[in-house]
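Only one protein chain is missing from this complex, and each of the others stays in its spot.
Showing chain A:
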Amino acid sequence: MPEIKVTPLGAGQDVGRSCILVSIAGKNVMLDCGMHMGYNDDRRFPDFSYITQNGRLTDFLDCVIISHFHLDHCGALPYFSEMVGYDGPIYMTHPTKAICPILLEDYRKITVDKKGETNFFTSQMIKDCMKKVVAVHLHQTVQVDEELEIKAYYAGHVLGAAMFQIKVGCESVVYTGDYNMTPDRHLGAAWIDKCRPDLLISESTYATTIRDSKRCRERDFLKKVHETVERGGKVLIPVFALGRAQELCILLETFWERMNLKAPIYFSTGLTEKANHYYKLFITWTNQKIRKTFVQRNMFEFKHIKAFDRAFADNPGPMVVFATPGMLHAGQSLQIFRKWAGNEKNMVIMPGYCVQGTVGHKILSGQRKLEMEGRQILEVKMQVEYMSFSAHADAKGIMQLIRQAEPRSVLLVHGEAKKMEFLKQKIEQEF
């Protein structure tokens, strides 16, 4: 009886960080190496001591696989490879390889330069880490060594996100990372063939959720933006890395065009500009519709959206600004937030999950008086809205994936449920 051992080093039942160790037929693979955004100390990193007790990481692990560029999946990678010590291969898709270092550097800058932390990786470490990365194509079988092979499948969710099949002889495991079974404005839906793995490790973020339709969500988002802009207010949208920002840009651009709106929309410089560049570069990773319209005009070349300059935040009149980082924990979005918070005509729309401890989380919990650095109190009079656009598979989607892959067993991770009995029975019933 083949034995496959799975050890979560974070994200077994925690949405904070993903890092899963899989032992299959004598091979050891680390799936994702994420950082927990809510902690400011070493708790943000996965606990590697579990593996290091077995000796040197490079000897113990056969490879590391990173599913996508979200920091809760790759944020601890440079720490792991350069500070804890790992010299083996790290696999990820091409877009992930291109975008990861940007996000890591951005996060490093904020954590170290602005917050002055010391136990953190350096820019050089990020570069050294990325040198160990081997980029893979979709559906390309990669021979890690004589016995171990891996293959990436399209996962939707964000640009470059992949599900990975890990095969040793006739035993195999499929790890989904984060995925989405319904296409959106800029990405397609996840897909896998009938590979019949022994084990399918699937994320279950929305397993017990019945989601509001996207159309309603979008309609409400546009309504709020429109109302604010109409009354002369400013809208701040802190964006969470790159994925959703693109989606919202397309949405706003289309809306602005249709309604003939004149208020300026800005995209904060640096991070997201580069991101747009990469999206254009990796156009084959986007969905059919974008590829088709790309022939006529580049979906990511926006007519109404311009690059932001810090000085614009003081301009009078309405505007919409996309700024990073997404949880208002530091950087440009926080700076703009501080400038605009005092005016009730303005609005901030949080487009995603905010980890506890961040300003984003505080204002979403209803706090209206925030203590900033130097014991300054910031009174928040601007409207605070939340609109979740993150793309994860729900129960229906998880069932669909299971039907596609036909695994012998299923392991659900990256979810909040203490109670998964119903879903478990549902899966058992069907197969």
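The rule is simple: a residue touches a chain if its C-beta (ideal position, glycine included) is under 8 Å from a C-beta of that chain, and two chains touch if they have at least 3 such contacts; residues count from 1.
Here is the rule we use: contacts and distances are computed from a predicted model.
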| item | value |
| --- | --- |
| Candidate names "Basic leucine zipper transcriptional factor ATF-like", "AP-2 complex subunit alpha", "WDR73 protein" or "Nucleoporin Nup43"; UniProt protein name, chain not shown | "WDR73 protein" |
| Chain not shown: contacting residue from A:134, A:216 or A:283 | A:216 |
| Hidden partner chain, residues of chain A it touches | 206, 208-213, 215-217, 364, 366, 384-386, 388, 395-396, 399, 417, 419-422, 425-426, 429-430 |
